[in-house]
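What you see is the complex with one protein chain gone and the rest in place.
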Amino acid sequence: MKKSKSKYEIFREKIRIILYGTNTILGRMFDLVLLGLILLSVLLIMMETVQGINQKYHNQLIICEWIITIFFTIEYILRIISIQKPVKYAFSFYGIIDLLAVLPMYLSIFFPGASVLSVVRALRFFRLFKILHIPQISHQSVQLREAIDASKEKILVFIYFVLISTIIIGSVMYLVEGKESGFTSIPMSIYWTIVTLTTVGYGDISPQTPLGQFIAAFVMILGYGIIAVPTGIVTAEFAKSSLKNNSVSTKKTCRRCNSQVHFDNAQYCYECGTKLPK
Amino acid sequence: MKKSKSKYEIFREKIRIILYGTNTILGRMFDLVLLGLILLSVLLIMMETVQGINQKYHNQLIICEWIITIFFTIEYILRIISIQKPVKYAFSFYGIIDLLAVLPMYLSIFFPGASVLSVVRALRFFRLFKILHIPQISHQSVQLREAIDASKEKILVFIYFVLISTIIIGSVMYLVEGKESGFTSIPMSIYWTIVTLTTVGYGDISPQTPLGQFIAAFVMILGYGIIAVPTGIVTAEFAKSSLKNNSVSTKKTCRRCNSQVHFDNAQYCYECGTKLPK
Amino acid sequence: MKKSKSKYEIFREKIRIILYGTNTILGRMFDLVLLGLILLSVLLIMMETVQGINQKYHNQLIICEWIITIFFTIEYILRIISIQKPVKYAFSFYGIIDLLAVLPMYLSIFFPGASVLSVVRALRFFRLFKILHIPQISHQSVQLREAIDASKEKILVFIYFVLISTIIIGSVMYLVEGKESGFTSIPMSIYWTIVTLTTVGYGDISPQTPLGQFIAAFVMILGYGIIAVPTGIVTAEFAKSSLKNNSVSTKKTCRRCNSQVHFDNAQYCYECGTKLPK
Partner (left out) sequence: MKKSKSKYEIFREKIRIILYGTNTILGRMFDLVLLGLILLSVLLIMMETVQGINQKYHNQLIICEWIITIFFTIEYILRIISIQKPVKYAFSFYGIIDLLAVLPMYLSIFFPGASVLSVVRALRFFRLFKILHIPQISHQSVQLREAIDASKEKILVFIYFVLISTIIIGSVMYLVEGKESGFTSIPMSIYWTIVTLTTVGYGDISPQTPLGQFIAAFVMILGYGIIAVPTGIVTAEFAKSSLKNNSVSTKKTCRRCNSQVHFDNAQYCYECGTKLPK
């Protein structure tokens, strides 16, 4: 609203709109380019670790990664410059990730292997929802988080009991099976117990004695029974939230602002306050 | 309704009734024969790939397959001829499958291995419901699809987060385990992470270092917890749809006693008996 | 009610009460002995197949099995004699099992290996609920069956789609992986697909090529998502039945007949008609 803006101020505002905004065409285009670069960058780092590909295209990969890293670095600096509260951003979740996304490449000048750590860039994908700005998807994600949050405590209590059980079962298996079957220590036996209880079952360690197999069968049936518990907790939360709260859908579209996700019983658009059609 | 139908017209109509209809005895018989032939055909292709059987009965298998293929080809041509809108059929889901079901055998004249692709005929089974025309089963299938459709978005959001997690976990395991344990590259480590998180657990790759096993145990317990999420989503959808006719929500608030949770079709407040707003 | 009963008639009735009844002390004792003998018999057959045990105690095992078999044979004959409708019993589920429980031992005179088939005796355990006559447990079993029955159709439709998918996925993996990785034929590949989709994951066959591993990872995540479907179906059934029907519990005990399982809103004992306490 102030008229006396310096050129730098105007530049900062433009940059901020492009980097943080999602409403202008330029801002949206930038977001899509950024998204593509993150994806490309993660794929490049993955390919670098594949022996065959790395040997053939090592230099090309490194060059591409450096280009992307420099782009990300400039982006990071501009983000710091353009935002009103740079310190708050720098220490926010996304601020730290944006920094961690560029650091490993610079570290790799001194410590050759560090470039692999750039894979942390994958965390930038979490911004996708913001970037794509799909309210429907974004809403689903909120519902998901709410149900998980609500059941978090119960699941933690449950995992606490499961962990104590794995210590006891692991120790018993260590005593029963002995070192010949791969149960070389109690931590190893606990590892086996977790592999079995969660029904992963690698088979790298498996009981050999009849008694061990009997206990293992018992543990499996136990695991079979208790896998139901976290599921039950989360499902009940989902069911509750979909019964209790107002259901949200795209049944109504605002005539003015075209926003599509509303509470089923909404009478006014939550974005522009216009009366919604029935 | 027109009287002056050419013989060809009458033939076309007869064919159409047999091929697309399920009400006449002839039409129904044809459908059952077709169903049997699809089943036989899929079994033949499978047997052709089994070394022992193929060596003994190669010629018989090939002859049978050709007979069925020619039958299917005639059927396809008749379908095209008899239907009113042949182009629409040809580009519909079943039209394309009907074509793909016969093409591989003709291709196999030029490319010997192509006959295996005939297995795509299995997709013709999806017509079973139409063919058998069991409304009860058909209804169940609709209910299934509805619940899956309703939960599709939430599950996609969930899988998106799981995939990002597998990239991060896979990279960590690649760094921790190194190439000796089979974690030869990040894509390989991601493959291992998916194998573990989904509790499949082949055991072709498994962590060997204590730290790797510790992280693996953590991933398993994580997988144990989050397997509950898609289940919770789908179950809540099923439960909702089965309560659909009389679902409970907070769509209506009583003007007198301010109670907020009511049956959707409630006309009176269940607490004070006041007429509820529509 | 008739007075002129022959001695044989009285004997038949006594036998019937002992064999089929559960109210007299003698009938109940017989049931418990029978239960113990079935358990012992199943354990004996199992032990006979264990190399070490069989070599040492072969003769003792055989003698014990013959004694139990003769006991079961006498029991079967008495059941036939004592019941009013012997033909109906002989062709009922339990009648056939009772016969199958004794036949293998007699067959083993002519075909030495046949005695292993006696393990079918384990099916006689299903009578346990009737024998023990615990109404509470029996009720749980009815509730279980009802929920499973109600969801049977949906689950069959679901399994039908899963099976078609396994054919398609199996064929793709056969083409992608080739014979070196263990995917020797389409049936073998379908076996692998089922092992993977159900998250069993033996690891006897596992994809070796990058493309195969990519498809496998996709199949796993698919399996992860669709494991939710049968669970959702059954859970919704359970939830519905526990919401819709009157809940049944042991909150009320009849003062007169001491029966303990009643509908929560029951006012009169369903067994003796006495007014129940609140």
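Chains here go by letter, A, B and C, matching the order in which they are written, and residues are numbered from 1 within each.
Following the convention adopted for this analysis, contacts are C-beta pairs under 8 Å (C-beta built on N, C-alpha and C of every residue); 3 or more make two chains touch, one makes a residue touch a chain.
Since this is a predicted model, take the numbers as computed values, not measurements.
Among C:I15, C:I62 or C:L123, only C:L123 touches the chain that is left out of the view.
Contact with the chain that does not appear here is found for just one residue of A:L19, A:A101, A:I148 or A:A239, A:A239.
Mapped onto chain C, the interface with the missing chain covers residues 42, 45-46, 49-51, 116-117, 119-120, 122-123, 125-126, 128, 136-137, 140-141, 143-144, 147-148, 155, 159, 162, 187-188, 190-191, 194-195, 197-204, 227, 230-231, 233-235, 237-239, 241-247, 264-265. Listed by residue number, the positions of chain B touching the unshown chain are 199-203, 231, 235, 239, 246, 248, 261-263, 266-273, 275. On the side of chain A, touch with the chain left out of the figure occurs at residues 153-154, 157-158, 160, 164, 167-168, 171, 174-175, 184-187, 190, 196, 199-203, 206, 210, 213-214, 216-217, 220-221, 223-225, 227-229, 231-233, 235-237, 239-240, 243.
Quick note on the criterion: only the chains that are shown with their structure count from here on.
Against reference pair A-B, the listed pairs B-C or A-C yield one interface repeat, B-C (criterion: more than half of contact pairs the same by residue number).
For chain B, the chain whose average C-alpha position is most distant is C. The two sequence copies chain B and chain C touch through a face in which the numbers common to both fall below half of the numbers used overall. Chain centres here are Cα averages; for chain A and chain B they lie 28 Å apart. Chain A and chain C have Cα centroids separated by 44 Å. The set of chain B residues touching two or more other chains comprises 187, 190, 199-203, 227, 231, 233, 235, 239, 243.
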